[in-house]
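For this view, one protein chain was removed and the others were kept in their places.
The letters A and B name the chains in turn, as written, and every chain counts its residues from 1.
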Amino acid sequence: MRAEKHETESCEHVPNLFRLYMFVAVALIICTALSFVFNYYASEDVHTVAKTTAFLLILGVASLKALLVGYIFMHLKWDWGKLYFLIIPVAILGMMMIIVLLPDALLGVLYDAKDQLIIAEQFAKEMKK
Amino acid sequence: MTEHAERLENHSEMGIPLTSGKLCMWLFLVTEVMFFTALIGTYLILRSSIPTHPIISWPSPERVHLSELIGAINTFVLIASSLTVVLAHHKAYHGDPTSATRYIGVTLVLGLAFLGIKTYEYKTKFDHDILPGRIGELLPGMGIQRERQMHAIGMQYVTRVRLQMEAALTREQKQFGYVHPKVKEAIEMLLVDMKDGEAGDKYRPPLSPAQVGERVNDILHIAHMEHHEIRLSPAIPYGNMWASCYFAMTGFHALHVFGGLVVFAILLLKGLRGQLAQQDVGQIEIIGLYWHFVDIVWIFLFPLLYLV
Partner (left out) sequence: MSISQPIPTHDHTQIELGFLRKYIFSEDHKMIGIQFLFSGMIFLFLGGALALLVRLQIGWPYGNLPMVGNWFPASWGGKMSPEFYTMIFSMHATIMIFFVIIPWLTGAFGNFLIPLQIGARDMAFPKLNMLSYWVMWPSFILMLISFFVAGGAAGSGWTAYPTLSSAAMPDGMTGSPASPNSGTGQVLWLISLLFAGVSSMMGSVNYITTIINMRCPGMTLMRMPMTIWAMFVTAILQAMALPVLTVAIILQLLDKTIGTTFFLPPAGMAFGNWHTGPGGGQPLLWQHLFWFYSHPAVYIMILPAMGMVSDIISTFARKPLFGYRPMVYAIAGIAGLGFIVWGHHMFQSGMDPRLGTGFMIATIMIALPSAVKTFNWLGTIWQGNIQYTSAMLNALAFVSMFVIGGLSGIFMAATPVDVYIHDTYFIVAHIHYVLFMSTIFGIYAGVYYWYPKMFGRMMSETLGKIHFALTFLSANATFYPMHIIGVGGHPRRYFDITIYDTFQHLQPLNAFMTVAAIILGFVQFIFVANFFWSLFFGKKANRNPWHSNSLEWAAPSPPPHGNFEGNVPSVYRGPYEYGHPETQEDYLPQFEPNGPKDTPGGSH
């Protein structure tokens, strides 16, 4: 019973699986090229896209690639129903951890570098006087 | 309902239709996700805690001699190896152990290529002395406060660079019989300027660590233009932090790649001996999951380190 259930849900009964894998690999390579394009437009010589925008775009492309690998290569398309209870919590947790820590990173800018720059500017002003 | 029927009925409810091995690998990947999230999170936080200022900012890939091209090649290599693993599983599942073995072999070669390219990249980092704790942090224009704060570390840098330049002159002399004249001239001038002296009838103070850093970077630029590699610690603000993050992240990723390759080597041996049986299909799938995860990690590491 269980065995049959597994068989019918298995990835290996999808027709043209080989072509699907090839298609995904090509898509991954195109995505990599795409992130290079974004990077080029954000580079200092061209600079048509803001750095932050390009950063987010490139991270978006990377996430898309990760989803493709996970969905097809790691067979989540077929196994999602059995594994979502592991993947959803860990995805939420990982994202949350980074987001929660970011305000502190900005504090670092505030406390360290920024006031050093302010001090440096004041010093320069005093020197002019 | 008889007891037997009830047992069977009950049985079908237990567990999820996955082998324990596959479930275990997924659980392991959950821990790995958290591991790399913490590493990448550390990197993102350290990086974003640094201001965007013309001089004090996170080093760009060019400044730390990181080639996007090499990163891109490695990305392609890993994507290709992911594809071959999944094809190996596909072939093994359909009862074609010969093709499966071939695909495993290709995967092993691609993985080794990845590590080879990584080694080359590490070697260039060592050659340029871009290592944690060795890079100069000060450049002119940062403000007197910062120079004062980092004076001690700056003086350590000055001492290190002086020794490196003196060693470079003698070593090049020994090795090639000559030192490139432009480089030699720049080094000798810097060595003189690093001591205090007289300019006309005035006292000339020695160069500050920040000024030394700028001059060293100039020498490196000249050497680079003349295709004359010379081992000198450059001055890159936050370069030490960058190098720490770079080596920690790519180092742990490379360790994971190595771990996967060991398993592939075992499977390949099994396959070459013709022992790849039907029950190994599950194993190929499990190691495949791991390999794809390693690929996903690289998919994130590549843009974070090499781009933007």
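We adopt the following convention: a residue touches a chain if its C-beta (ideal position, glycine included) is under 8 Å from a C-beta of that chain, and two chains touch if they have at least 3 such contacts.
Because the structure is a prediction, the values reported are computed rather than measured.
Note that of B:R102, B:H151, B:H228 or B:K270, the residue touching the chain absent from this view is B:H151. The omitted chain makes contact with just one of the residues B:L27, B:L163 or B:M225: B:L27. Touching residues on subunit A toward the chain that is not drawn are 2-3, 5-6, 89-90, 93, 96-97, 100-101, 103-108, 112-113, 116.
Those residues of subunit B that touch the chain absent from the view are 3, 6-7, 10-11, 13-20, 23-24, 27-28, 30-32, 34-35, 37-39, 42, 45-46, 49-50, 132-135, 137, 146, 149-153, 156, 238, 240-241, 243-244, 247-248, 252, 282.
Methods note: only the chains that are shown with their structure count from here on.
Per-chain Cα centroids separate subunit A from subunit B by 18 Å. Residues of subunit B that touch subunit A in their complex: 8, 12, 16-18, 26-27, 30, 33-34, 37-38, 40-41, 44-46, 48-51, 53, 56, 68, 72, 75-76, 79-80, 82-83, 85-87, 90, 93-94, 142-146, 149, 285, 288-289, 292-293, 295-296, 299-300, 302-304, 307-308. Against subunit B, the residues of subunit A that register as touching in their complex are 1-2, 5-6, 9, 12, 17-18, 21-22, 24-25, 28-29, 32, 35-36, 38-39, 42, 51, 54-55, 58-59, 61-62, 65-66, 69-70, 72-75, 79, 82-83, 86-87, 90-91, 93-94, 97-98, 101-102, 104-109, 112-114, 116-117, 119-121, 123-124.
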